[in-house]
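See below for the structure under consideration.
Only one protein chain is missing; all other protein chains are in place.
Chain IDs A, B and C follow the sequence of writing; residue 1 opens each chain.
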Amino acid sequence: MTWMRRNKLAVAGLLIFAAILLMGAIAPYAISAAVVRNVQFANKLTAPDGAHWFGTDDYGRDLFSMVLLAANLDLRAALSVVAAAAAIGIVMGALAGFIDRLDEPLMRVTDIFLSIPSLVLAMAIASVLGRSIQNLSIALVIVSWPIYCRLMRGQVLTEKRKPYVRALTTLGVGHMRMIFRHIIPNTLAPVVARAPADVGLILITMAALSYIGFGPGPYVPEWGSLVAAGQAYIFQAPWLVIFPGAAIFLTSLSLNLVGDWARDAFDPRLRT
Amino acid sequence: MNDRPAVLEIEGLNVELSISGRWVPALNQVNLAIHRGEALGLIGESGSGKSLTALSVPGLLPANARVTGGSIRLMGEELLGKTEQELNKLRSRSVALVFQNPTSYLNPVLTIGQQIAEIFEVSPELLGPARMSRREQRRLAREKAVEYLRLVKTPDPERIVRQYPFELSGGMQQRTVIAMGLVRRPHLVIADEITTALDVTVQAQILALLAELRRSIDMTLLLITHDMGIIAQLADSVAVMYSGSVIEYADARSLFRTPKHPYAKALLEAVPTLQSGDTIFRPIPGGIPAITDPPPGCRYHPRCSHAFAPCSVTVPAPVLPEAGRVVACHLYSAAS
Amino acid sequence: MGPMGPGNEYAPEYRLGRRAVLSMSASAAAVALAGRAAAAPANTLVWDIAAGPQYVDPVMGTAAQANVMVVQNVYERLVWYDGASETPIPWLAKSWKVEDNGQRYVFELLQGIKFQDGTEFNAQAVKFSFDRAALMDDPTGIGSFFPTGTAAPGILKGAWEFSKSFGAGKDYSQSAVDAYMSAGGVKVLGPYTVEFNLAQPYASFISDIATFMGSIVSPSYVTAHWKRPTDGHGFINGATAGARDDWMLYHACGTGPYELATFDKATANIVLRANAKYWGGPQGKIKPKLQTVIVRTTLDQATRLLDLKAGAVDIADVSTAAIFDVIDKNKWLNDSKIEPIIAGVSVPGPFPWLTIYFAKMNEKIQNPDGSPAAFQPFADNRVRKAFAEVLNSTDVRRNVFNGFAEPITWGLTPAQFGYDPKLTKSYSYNPAEAKQLLLEAGKDLGFSADHPKGMDIIYNAAAPWQGYIATQVAANINGLNIGLQMNVKALSFTEYVNSWRSKLTGFSIHSTFSLTPDPNSWLSAFGTGAGFWARTSSYDNSKADALYTQQFQALDPKQRAALIAQMMQLVNDDMDWVWIGAATAYGQPTFNPNVLRSSVKGFYYNPTYQGFYFAALWKE
Partner (left out) sequence: MGFLAYVIKRLLLLGLVLLGVSIVVFFLLRGMPGVDPLAAYITPGLPISHDALNSLRKELHLEQPLPVQYYFYMAGLLHGDWGYSRTATQNVLPALLERLPATIELAVAAVLLSVLLGVPAGVIAALRKDRAADLAVRVVSITGISFPVFWLGIILQLVFFYYLGQLGLPHLPARGRVDELVALEYPLQPITGFYLIDGLVEGNMPFFLSALAHLVLPAFALSLISMASVVRIMRASMLEVLRQDYILLARSKGLPARVVVIRHALRNAITPVLTTAGTTLGILLGGAVVVETVFSWPGVGQLAAQGILNDDSVLVVGFTLFVAAMMVIVNLAVDVLYAIVDPRVRY
C-alpha cells in the first residue's frame, strides 16, 4: 500500500472525518432532541465532570450532547450546501463550456457573484432573509456555485476539443446527451476534487456568521453559535469555546487534508 | 584514435534509473573518447541512452538517476565524485549543452541579452582580466553577447539582444542557444538532436554553422542524433549505442563502408541511398527492449539475424577487430 | 530522447541563508518592543467601553448612552447635584424662584464663568441653549421640551405648538420659528437673569434641567461653525429649525471641567482633556486631577477582559454574563459579597440603577393586516395571571442576570422618585395555580391537553438574556401540558421590534433604560393609554391616565408620591406587566458593569449621573 504511506496526511484526514461523520450520524438516535430544550440556568457553565463530559453551556445544557447534535446538523448543512452548489455549478459550467452561445452570459453571471466575497454576500442575504439554518444554507449555496461553474467550464472547454467528442457529434449525438452522458463524467474529477475543502470552508463560514450575530437562536445546536456564545466566557468557562471550537477545527482540518490530496491527485498539471 | 589530447574520456560508465521504486541499469559499461577538435557522432534509436550519456558529463542527470560505476574524465580531470559547486564551475566554463527544442530551452520572461549575459556573472574572467565595476561589467557582457550572436550568424544582433524568446523563429532561437554555449569558450560542446525540431532548410544552415565553427574555433563536438545523414555530414568518428551500451565505434568513413555489428549494418541498410537503388525501406524487425526487463546476453540478439548460441547467454565484451575499431558482438569475439 | 528526457526533477541544496533568518527575527523583535503597550501614566485614565459615543450634541437623542457621558463632563447645567446627594443645588445659577403656581421659574446666574472658548457665560447663552434644543427638534431628542408622549400643551411655552411632538406635517418655516420665539418660553430679563414660562405646572422641571437636557452651550462657538440653511428651513442665528448641526455632533464647547480634545468617528474613540481654566464649581472645590481621559470603543468582549487582566486599561466594561470572570461566583450568589478574582481590580455596586427588565402581555393581538387575531388569550386576566406565575423572576434574577438584579414592585427602580416598596403584586411564581387558571381559561378559549393551540414567544436574537427567559417560560408552560404549545423564536432586531410594536405578538420580554431619575417617562409609558409600552399592549385605564396628569402637575413632593403610588397599584391590579427586576450592576452609561482598577480613586455612586464624573476621579 505505497499509496497509503505516501499520502499519510490524506489518510489521517479521512480517518478523522469518518469518525466525526459517524458520531454525527448516530447523534440523533443516541441523544434525544429534548436535550436542546432542557434549559436549567441553575447549573449553567459548570466545569466538565462525570455527569457532563464537556461541562454545560450557557443554557445549562450538556455540552457533549449539544456538540454531537451540532455535528449532525452542521455536517448535513455543509454537505448539502456543497452538494447543491457543485450540482448547480457543474450543470451551468458544462452548458457554458459546451454551448458557445451560453458561454459569455453565464460567465458574466459568475463574474458578478465571484466579485462579491462569499462571507459578505452570505451576510447580506442572511441580514435580509433573517436568521435560520435554511436561510444561511441558501445564502451559502448562492455564493458557492459560481466557483464550480467556472472550474467546470474550464474543464469542458479542453474536453470539447478531444477527438472522441468530434467523433460522437458526427455520429449525431445531441447536445444534452453529449453533455450529460459523456462530457460531465469525464470532467467531473478535478471539479469534485474541490468539494472536501469547500465543506470545511462552509463550516468555518457558518461559524463566522454566528460570531458576527447570525446565530440561528437557542434551540438550534450549531457549533458556530456555541463557540460564539462561549467567546464571552473565555476565562470563566473555557470549555464552551474549546470543545465546539475543536470540533469545527478537527472537521475542517480533516476535510482540508483530504481536499489537499484530492486537488493534487486530480490537478492535470501535477500528474507526475 | 588520433594524436591530439583527449578532451573527454568515458570508461565503463554504469548508470541506473529508479522506475516506480526499482533501480534498473540504463547505461552499461559505456566507453567513449573525444579528442581536441574532433566531432564524435553518437547514434542510436531513441531510448538507447544517448541523452543520458550526454547529461552524465556535466552531472545534470535527472533526480531519479544515479551513477554506479566507471569514470568520466574531462581534460584529464575526473568528474564523478565532484561536489555541486565544483560541477557548477565546470559547467560555466568547460562544457556547453545545446538541446533539441530551442523554444522550450529559453526562459520566456527574460530577454535574450539577459540570458546570455548572466553567464558572465558566474565567470567574469571571460570578459577580460581587469577588475571592473558592475555597470562596466554589464556593458561589456552586452557587447560580448552581440559579438557571439554575430558569430552564429544572427542578423541584426543589437535588436535580438533586447527581444524575448517568443519573438524569434526556431532557427534564430537555436542560434541563440548555441551562442550561449560558445560564449563560455568551452572545451566541449554537446549537441543533443539540435536540428531534429527544425525544418530542413534551417537544419542545413545550422549544420553548415557547426561545420564552420569547427574550423574557425577548433570546437570539440559530441554530436548526438538518430539521423545517419547528419553523422555523414559532420562527424569524424561514430559510436553506435543500443539499449544502454556502445556496440560499435569507428571512424566515420570506415563505419559507413564496412559496418561490423549487425545492428550497425541494419541501421545503414534501413536508409535507402541513391547507390543502393532500394525503393522500399527495410525496417529492423522487433522493437527496442524495455530497460526494465532486458533480454539476457546481447540485448540485440532477439532482433539479430546472425544471432547464435552465446548471443542469448553472455554479454559480448568489446574487442578491437582492427586498429581504431571497436565492436561488441560474439561474431567477432571468441571466433575471430 | 528516451524515457528520462532532459527536463527532470530538480532538487538543489537550497537553504534559507542564516543571514536571512537572523534579519527576519531581529525585525520582528524590534516591532514587538515598539508596540509595548505603555502603561498609562498616573494622570491619564484609559477606559475600554463596549459601545462608544455616536455623537455629543446635547440636543440630540441618546441612542448611545455613551453620548450623555461625554455631555456630562463637558457641559454644565443651571442646577446639578453635589457629590452623592440626589437633591439638585444651584450650579451655574446662583439661585432660582418659582412663581405663578409653578409655571414661571426665574434664575439668577453666577457671573465671571467662562466657556471653554473663552466667551462669557450669561443669560443670553442660557436662552440660546434651550431655544436651540426646541427648534432643532431632533425626533429622538427633547424637541417638545420635555417628556415625549405627553399630550398638548407640552412644557415650555410655544415648544409643543412648534414640534407637535411627533405629530405629522412638521412646519419648520421661518414663521413657525418666529411664532415659537415670540411665545416667550425662555426670556432674558437681565444680563445674568433668565426666565422660563411653562405651558402647565410641571413638578419635575428642576430635576429635568439638571440632566443633559439642561446643558448650556457656548453660543459664539456654535454660531462660528453654523451655516445659514439654503433649503428654506427657518432659523435663528446659530440654529436651523428641524435640522442637525453636523459640527456640533462631533465637537463640544461648554463650561465643564473637561474639554473634548478628539472624537474619531471611525473608531468611536474620544479623548477628554482637563479644562485648565475651570471655574471650580459652586463651592470652588472641584479641580480635575486626571489630565487626559481616553475612552476606547472595544466591540469584542474577550478583548476588553484581556486588556483589564493585562493592566492595559483603568476601567473596562464587562458584560453581566461574564461577570464571574472578574468576581467570585459563590461568594456573590450565596453571600452577596463582591470579591474580585483578578488582582488589583474592584467592581462598584451593587447599586439601584435606571434599567428595568419586564415582560408584557398584549390584550388585543393583531394580524399583520391590522385585523384582530382570532385567538386572544391575554384578554382573559386568568391567562395573564397564569403566565405571570410561570415566570420565575427570582430564578431569572439569580441565574440569568447573575444576581445583579433586585425585585421591583412596579416599572420604576428604587433609585427613582416615587418608587414604593410596599406596593403589592397580585402574582408570584406559582406554576400549580397557573395550571388551574389555564385549565379553567382553556374551557372558554378552546384549548386543552388533547387539542392544543400553538403560541410563539419572540425575542431579540441580539439579546441572549431575553432568549433565556423566553425558553424558561416556554418550558414551564409546556411542562404544565394544558394545551398550550409554546415555541421560542429568535428574530432580528427589526422583526422583533416591528412585531411587538404592531401588536402581532402576545407575550414578549423587554428591557428599558431611563436617562433621568424622574419617574414621568415610565409612568406615562406603562400607565397611560397613549404611553409607549401601554399602546403596544392595548392597555388603557382612564383612572390611571387621570392620576398621571394630576401627579405631573403636583408640585408638593409628598402629594405627588401619594398620587404615583395610587396610580401604580391600579396598573398592577390589571396584571398586564410582569416586573422581573431592576439592574444593580453599576454599568453607566452602558449595560455592562464597569470594572475599575483599584488604583482609580474618588468614585462615588449617584443615580442621577450618566456615567463617570471624571473631575472627581484620580489615580494613585
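Following the convention adopted for this analysis, a contact is a pair of C-beta atoms (placed from the backbone, for glycine too) under 8 Å apart; a residue touches a chain by one contact, two chains touch by 3 or more.
Nothing here was measured: the structure is a model prediction, and the numbers come from that model.
Please provide the labels of all shown chains that the missing chain touches.
Looking at the entire complex, the absent chain's contacts are A, B, C.
Identify the residue among B:S92, B:T154, B:Q174 or B:T195 that touches the chain left out of the display.
B:S92
Looking at B:L106, B:V161, B:A266 or B:A307, which makes contact with the chain not pictured?
Answering carefully, the residue with contact to the hidden chain is B:L106.
Using the touch definition from the top, which of A:I125, A:L168, A:V220 or A:A265 touches the missing chain?
Once the missing chain is taken into account, the touching residue is A:I125.
Just one of B:I10, B:L52, B:I119 or B:L188 touches the chain that is missing; which is it?
Looking across B:I10, B:L52, B:I119 or B:L188, the contact with the absent chain belongs to B:I119.
Which one, C:V271, C:I286, C:A379 or C:A475, makes contact with the chain that was left out?
Residue touching the absent chain, from the options given: C:V271.
Hey, which subunit B residues sit against the chain that's not shown?
Residues 58, 60, 84, 87-93, 95-97, 99, 101, 104-110, 118-119, 121-123, 164, 166, 177, 180, 184 of subunit B touch the chain that is not shown.
Which positions on subunit C touch the chain that was left off?
Counting over the whole complex, subunit C touches the hidden chain at residues 6-14, 16, 29, 31-38, 40-41, 44, 46, 54-55, 63, 139-140, 148-149, 166-169, 249, 261, 264-269, 271, 292, 294, 296-300, 302-303, 306-307, 309-312, 462, 492-498, 501, 532.
In the complete complex, the non-displayed chain touches which residues of subunit A?
6, 8-9, 108-109, 111-121, 123-125, 127-129, 200-201, 204-205, 207-208, 211-214, 224, 227-228, 231, 234, 241, 245, 248-249, 252-253, 256-257, 260, 263-264, 267, 269-270, 272
Simple rule for what comes next: only the chains that are shown with their structure count from here on.
Mind having a look at which chain is the central one, using mean CA positions?
Central by C-alpha mean position: chain A.
What chain lies farthest away from subunit C once each centre is taken as the mean of the Cα atoms?
Checked the centroid distances; the maximum from subunit C is B.
Can you work out the whole-Å distance between the CA centroids of subunit A and subunit C?
42
In whole angstrom, what separates the CA-based centres of subunit B and subunit C?
89
Quick check on subunit C: which residues sit in contact with 2+ other chains?
Where subunit C is concerned, no single residue meets two or more other chains.
Return the residues of subunit A touching two or more other chains; collapse runs of consecutive numbers into ranges.
As it turns out, subunit A has no residue touching two or more other chains.
Which positions of subunit A touch subunit C when the two form their complex?
37-39, 41-42, 44-45, 58-59, 127, 130-131, 213, 215-219, 229, 231-236
Contact residues on subunit C for subunit A in the complex?
300-302, 305, 309, 319, 321-322, 324-325, 395-396, 399-400, 461-462, 464, 467-468, 471-472, 474-475, 488-492, 495
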